[in-house]
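Heads up, the thing below is written out as structure tokens.
Missing here is one protein chain; the remaining ones are kept as they sit in the complex.
Going by the order they are written in, the chains are A and B; count residues from 1 in each one.
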Amino acid sequence: MLRLLVSLIVFVLFIGPPQAQESGLQAVLQNNQKAVERASRKTVDPLLDALVASRSPAVPQFLEKWRAKDVWLNQKDGLFYYLKSEKTDPVTLVDIETGEAVGTAPKDDMKQLKPNSGVREVLASALVRFQLQADDKARRIAAVSAIERSAEPQHLDALRKAAAAEADAELKLRMDRLVRLLAIRFDPDPAQRVAAIRSFASNTAVDVRAALNPLLATTIVVADKMPEGVNLARRLTPGANLSTEAAYDLLVEKGLAPAKLTRDVRDKALLAHLQNENVAGIPRAELNTEAARSEAYALLAENGLVPPPVTQAEIREALEAHVFLEVYAESDATVTNAARESLASIENRVDLYRSIDLGLDALSLASIYFLAAIGLAITFGVMGVINMAHGEFIMIGAYTGYVVQQVIPDYTISIIVALPLAFLIAFAAGVALERLVIRHLVHRPLETLLATFGISIALQQLAKNIFGTQARPLTSPAWLDGAWVINDVISISLIRIAIFVLALGFLGLLIFILTRTRFGLEVRAVTQNPRMASSMGINPDRINMLTFGLGSGIAGIAGVAIGLFAKVTSELGSAYIVQSFMTVVVGGVGNIWGTLAGAGMIGSLQKVIEFLNPSNTLAAQTYMIIFIIIFIQFRPKGIIALKGRAAGD
Amino acid sequence: MKQFVLAAALFASTAMSSAHADIKVGVLHSLSGTMAISETTLKDTMLMLIDEQNKKGGLLGEKLVPVVVDPASDWPLFAEKARELLSVQEVDVIFGAWTSVSRKSALPVLEELNGLMFYPVQYEGEESSKNVFYTGAAPNQQAIPATDYFLEELGVEKFALLGTDYVYPRTTNKILEQYLKDKGIAAEDIFVNYTPFGHSDWSKIVADVVALGADGKKVGVISTINGDANIGFYKELAAAGVSADDIPVVAFSVGEEELSGLDTSNLVGHLAAWNYFQSSDNPANAEFVKAWKARMGEDRVTNDPMEAHYIGFNMWVNAVEKAGTTDVDAVRQAMYGQEFPNLTGGTAVMLPNHHLAKPVLIGEIQADGQFDIISQTEEVPGDAWTDFLPESAVLKSDWQELGCGMYNTETKTCVQLTSNY
Partner (left out) sequence: MERTFLVRNPSILIFIGVLAVVTLGATLLSEGLGVGLLSTSFIKTLGKTLCLCLAALALDLVWGYCGILSLGHFAFFGLGGYMIGMWLMYARTEEIVSASLANAPLPATPLEIREAIGTQIFGVVGGSDIPMMWSFADSLVLQLLLVLLIPGLLAFVFGWLAFRSRVTGVYLSILTQAMTLALSLYLFQNDSGLRGNNGLSGLQNLPGADDIPQALISVWFLWASAVSLAMVYIISTWLMSGKFGSAIRAIRDDENRLRYLGYSVEGYKLVVFVFSAVITAIAGALYYPQAGIVNPAEMAPIASIYLVVWVAIGGRGRLYGAVIGAAFVSLVSSWFTGGQVPDLNLGFYTVKWVDWWLVLLGFGFVLVTLYAPKGLGGLVDMLVRRKEA
């Protein structure tokens, strides 16, 4: 790499006249055809050297084109070309040196060169020199990005010069920041480095931490006495901040102490001294316990046939005779001290931000659970009916979104169409289910569970038969792509924010419907006392039907939302059904606020447990459910218990 | 009670009417339940291959008849259906299973009844049954080359091993951890996380991965996330703006089929390692893809396990022809050394350890949901027992010479003839 860069500098300084064709770009490439065709990060450096040595002015453009996968190999004549356009057949070939069209070739003869991303990174790094001084701003940005990805010590000076000359204010700012980052790593002057480190105090960006953390990398050093002139991080005491086991292993590894006797070594030694079916006088057949084998080994050691096993006392002695130190790889103490101070303030902030980020995640999860469960809560609360097919209404909504996207290709419009359509279709399905099945089971609530379960498996299999078992794409519009990034620690994807807003909207809408409309009044009346309500002129059948439709319709909308951030499969609904049940039960049946509380509790609980046990998400879910079971023991009616008929019994 | 007796009678009658005329090919893939998403495609592949073979005049002058059963993603059912296929339907060969646990469920039955099964999916290795031919990749044909690619080509210094919590990711990651340590990667630079099947809430894990970059080392993700959980993972990755240049992700379970479920424009440049990609530029592949699309529809894609079935089925056909019978023992002997051109331009060879020699391809995801092949090795012989775990390094499988699937090369003894379920 260093050699390459030196030659690049030479190249930039002495751009000579174009050389004869033999040493031209194409010729160099021909000489290295394999290395070009099957470029690897390991083989690309000599090739770049050769290209630079050719001094062809076409090299920078070639490197850029190569990097962009725009170079093609004509398999007939073995030469490399650019193409005028990939779309035509035959394609028009463009000479890589002159940039002029030189004929055509059938597309089948052409092979595209596809350097892998490692090679592309090397190419980008090699191009930095040309691009930092380019007139085109996009090229300068590309150069800065390349340095950000893989910085070399030589980049520092060049970048300093480029930053001083940069006219664009925004890019200049970015360059200045990058100069300081590079200074931390590469500046020869410790004072400059310390200044750069201090300039980043309490900056939580990942690249800043990436520059600071390596400064504090340590290694463990073993010596028989305190060494001079090392940048000591701390001293380790075996048994205290270093286990005696690990300490002794370290001594063995460095050859400062004899290895402990392992079972494997012992058994090998016994076999080696097996004579006439006997080891040290003990018959082989009796060596079928660990104790017998150890005893045999001890006998061999007594006879001086094998080295005696290391004793505890010897281990202690060896440990006492040595010092164990943690030493910084960075030799300058002022630099490590500055880095430690800066990092300490950064880490504090990172912890704070991380908990905020976790809070956002929890909020997002809670809003998803809320959306999935609220429809269930309504039907459950008003009618006391367990709708096992609720998950399938979610699925119906998601598939509606998919179908709409097949018809309307514009993602924004299709989502705007899909949301009400999903509501309508799920509403209709819900009303149909209520009229055809649930109404007939009104006095047998547990049997509705059974019937709706039947509907659930039938619908799931129907979806499989219609849409196939593959996951179907439901793509969010471009303005929902990406994330809201507050800093490098706190960010949340826009689609989750959209779901949160949707959940909030439905919360508001439902509260409005239930407390401010005639329909809501009737629903509440039926919830509390259906007979009384009916004698007041309310038709409970109609209310039940509409409520069921409403709950199902909301499930349909939840389906679109869930499909947008996860996947659309026939199993989509069943993945949420148990969580939805628990949300409703934990929150308290028949109450929107209860569902909200339930979703909030389950969502945040799950995130907190995940945070405590980051390597096992499965365990987090187990603990959460166990917590819920215990929670129900103490609040059997949920967080917000309702009085009236829904309270049951 | 009547129904009970009736059903029993029905069973008895079907059990009795299994006359053996045609050559029967059992297809043991889940058509319902969670694995249907992946396995239904393989069932359709098998039906296509059998139809094509019948158009060519069948096999040994007889027609091939597919027997499709549905084990419904229910692992014990794989054992039950395998027994049914072998003893009631008396099939001559079975093509089937996807998850390792389903294979391990069917194994004892296959070994007891001396059946023959072709297993088409990449798996964790550490197994070699006399009655199974493994046409998918062993770890050294997928995971190890991909990790080498990360280390050598991309210069990755810190690894996040993300996987679904089951045996394939667990064993693969265990092998990779050991391999990385051997390559000088420190234990604290390997982050491992397991998530449940179908996991959809990825925000925290993606954030954790991004945070790994804080100590200045280049981070790479090796993903053994299974099935449709990938969709949520990639969506979250795209939303977080993680570009393949900053944190490359190489996946072992993400193929064309999985990508068809999402918009890949934000994932361009992330990687997958397989033995086959649909984009492979080869006449045989073009023909295969064309036949598949003509049968199943233009929007359908082909993937690696399909190629495995393609190779496995054709090898079996050739082996039957060579042996002149469908008798399992004769066919097995004829299978060893069987060669068949694979769809990526080389030749697959069946080794005595029941694994294939296949090339390893690494592809970059393109905006159209296809892969751009950026690296293709020579054929790598599949290794049943990995060399990177001390307890497996001494083991070797050779059914042709040694007649043993678990042979200890140190003590020179056969550890066991049946499988370790």
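Keep this in mind: a contact is a pair of C-beta atoms (placed from the backbone, for glycine too) under 8 Å apart; a residue touches a chain by one contact, two chains touch by 3 or more.
No experiment lies behind these values; they were computed from the predicted model shown.
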Residue among B:V69, B:I225, B:A272 or B:A348 touching the omitted chain: B:V69
Hidden partner chain, touching residue among A:A27, A:A201 or A:I628: A:I628
Residue among A:K42, A:K254, A:R444 or A:R531 touching the omitted chain: A:R444
Hidden-chain contact residue, picked from the options A:L287, A:V526 or A:L550: A:L287
Touching residues on subunit B - with respect to the absent chain: 1, 3-5, 7-8, 10-12, 14-16, 31-32, 67-77, 79-81, 83-84, 87-89, 100-101, 104-105, 107-109, 112, 126, 165-167, 170-171, 174, 194, 196, 391, 411, 413-416, 420-421
Those residues of subunit A which, in the complete complex, touch the missing chain: 267, 270-271, 274, 284-285, 287-290, 293, 380, 384, 386, 388, 437, 440-441, 444-447, 449-451, 453-462, 464-465, 574, 578, 581-582, 585, 589, 616, 618-619, 621-622, 625-626, 628-630, 632-634, 636-637, 648-649
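Heads up, the rule we're going with is that only the chains that are shown with their structure count from here on.
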Distance between chain centroids, defined by C-alpha means - subunit A, subunit B (Å): 25
Contact footprint of subunit A on subunit B as seen in their complex: 31-32, 34, 36-38, 40-41, 149, 152-155, 165, 191-196, 198-201, 203-205, 207-208, 210-211, 213-217, 228, 231-232, 235-236, 238-241, 244-246, 248, 257-258, 260-263, 266, 269, 362, 364, 372-375
Interfacial residue positions of subunit A with respect to subunit B in the complex: 40-42, 114-121, 149-150, 206-207, 209-214, 357-358, 361, 364-365, 368, 461, 464, 468-473, 475, 481-483, 485, 488-489, 491-496, 562, 565-569, 571, 575, 607, 610-611, 614-618, 621
